[in-house]
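Let's look at chain A:
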Amino acid sequence: MSLGALLLAGVLVIPVGAAAVLALLSSYRLGSRLNILASLSTFGVAAALFRVRPEPGLFLIVDDVNVVFIVLSTFVGLTTSIFSAGYIGHELEVGRLTPVTLRFYHAMYQALMAAMNLALVANNVALMWVAVEVATLTTVLMVGIYRTHAALEAAWKYFILGSVGIAFALFGTIVIYMAAQSALGEGLDAMAWTVLVSESARFDPALLNLAFVFLLLGYGTKVGLAPLHAWLPDAHAEGPTPISAVLSGLLLNVALFALLRFKMVMAGNPDSLAPGPVMATMGLGSLLFAALMLYRRYDIKRLFAYSSIEHMGIIVFAFGMGGPLANFAGLMHMTMHSLTKSAIFFTVGHVAHAKGTQRIEDIRGLTQSHPALGWGLLLGTFAIAGMPPMGMFMSEFLLVSTTIARQPLLAIPLVLGLLLAFGALLTQAMGMAFGEGKRGTAVVPTMLYLPEFAHFGLVLVAGVYIPPPVVAWFQHVAELLG
Partner candidate 1 sequence: MTAELQFDVAHLLAGSLVLVSFMLLYQARMYALLNLFALHAVVLSLSVAWQAYIQGAPHLYVTALIALGFKGVLIPVSLHRIVQQLHIHRAIEAVVGVGPTMLIGMGLVALSIGVVIPVTVETDSLAREDLAFALAVILLGLLMMVSRHNAVSQVIGFMSLENGLVLAATGAKGMPLVIEISVAFSVLIAFIVIGIFLFRIRERFDTVDLRALDDFRGERRLFRMGEGLDTVELPAVDDSRGERG
Partner candidate 2 sequence: MAVISSVVQGVQVLLVVVLAPLLIGYVRKVRARLLRHRGPSLLQPYRDLVRLIHKDAVVAETASWLFRVAPYLVFSAIWVAAAVVPSFAADLPFSRSADLIVIVALLGTARFFLALAGLDVGTSFGGIGSSREVMIAALAEPAMLMVVFTVSLLAGSTQLSSVVAYMSGPDVGVRISLALSLFGLMMVGIAESGRIPVDNPATHLELTMVHEAMVLEYSGRHLAMIELAGSLKLLVYLSLIAAIFAPWGMAVAGQGIGSYLVGGGVYVAKLAVGGFALAVFEASVAKMRVFRVPQFLAMALMLGLLGTLLLFVSRTL
């Protein structure tokens, strides 16, 4: 068993094992420590995958397409675990969580990590489907963890819509298999994504189209594209903040990643329906809709949940546009968004603790009362709005400029959406950051700022400099996406 295979196994086994142990562990302090430790080791192993890779198998694979996302998700998993260690302590004091639920919480957290890693490294489309479903179910359980009516409602809504999405995705997968099986014959080959991509030219286009429609709707529900987004805001708003961070930062990415793999399959087959226009339309729709919804938000977490929808819209639009520039922009935007948005949710969690509320009206003058939080929130808002020198500026630069050059008419709604969203976020963020702030409210220990500012640091650097290997991977994926 080669080193690469060991590493790959590590990425999956460590979280699973940790989940088992955490389920048994009663002390929550120990639990949170172990949680961090497990995430750290997972991240270490994943980072090692940059250097050594296992030879691709029919079930699991590590290649240019997913390695960046594996490392990214394990990294965000690590920082989130650090954040949640501080966060749940406060939750216990307030009494919204009990040690028992915390046991469950930690176990689920690691299970979620395992599921997402599996979804990323899966080469077998059915396996990927299973992994995504497991991830969804775990998040459903965690969203409902507060047992409040609102939380249960959110979880239930998420669950029902999610299950329908899962069913669609499964049907799509089956049809893909049928298409492949007629060309490649029965067996695992017809489910191995690598084979699908390379052979898709020989598949039956009609079946591919049918499959893509269902896959788009199925995984699109997870991505949170309007009008399939209904679960997303409530799930973000009512669940514990670390989970909101993971949802926005990682799960959306994973679902989108699954979608991308099938887009590559479609791209391989000239006769099949071009997925581009459909995706571009849905992306623009989500962007505009979410941008408008940002204006009348009263709950800070819901606000940023809608901004996630908006950005998923941008990304899907980018991939819908296609072409080297737009695809590169989309990939870059995915990465930047997951870093930024999770960092924003960290900040929001602190803010909610410091001010004791999630209502935007009740949060005022942060830069005065909690400078680090206030400026952090502003920094996050600007990063998410694509202000320089943050990373999203580069992706939006590439996307907008290539759009006007290729499809001038599409540039209008795109720019309109960006501007609307920016205006909304700016009003809300300025209202919270400036003005007269009440001092004396709870203070947050500086050490807890570590994760968010680590993320912001990365985003800032990426805005002006991306290491060449990452660029090479992105460009390779971009060309695969066609």
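Candidate entries met the following condition: all candidates are chains of the complex that A comes from, given by their letters.
We adopt the following convention: a contact is a pair of C-beta atoms (placed from the backbone, for glycine too) under 8 Å apart; a residue touches a chain by one contact, two chains touch by 3 or more; residues count from 1.
Because the structure is predicted, anything quoted here is derived from the model rather than measured.
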- Within this complex, chain A touches, out of 1 or 2, candidate 1
- Query: Where on chain A does candidate 1 make contact in their complex?
  - Reply: 124, 126-127, 129-130, 133, 137, 148-150, 152-153, 156-157, 159-160, 163-164, 166-167, 170-171, 174-175, 177-178, 181-182, 186-188, 191, 204, 206-207, 210, 237-238, 296-299, 301-302, 358-359, 423, 427-428, 430-431
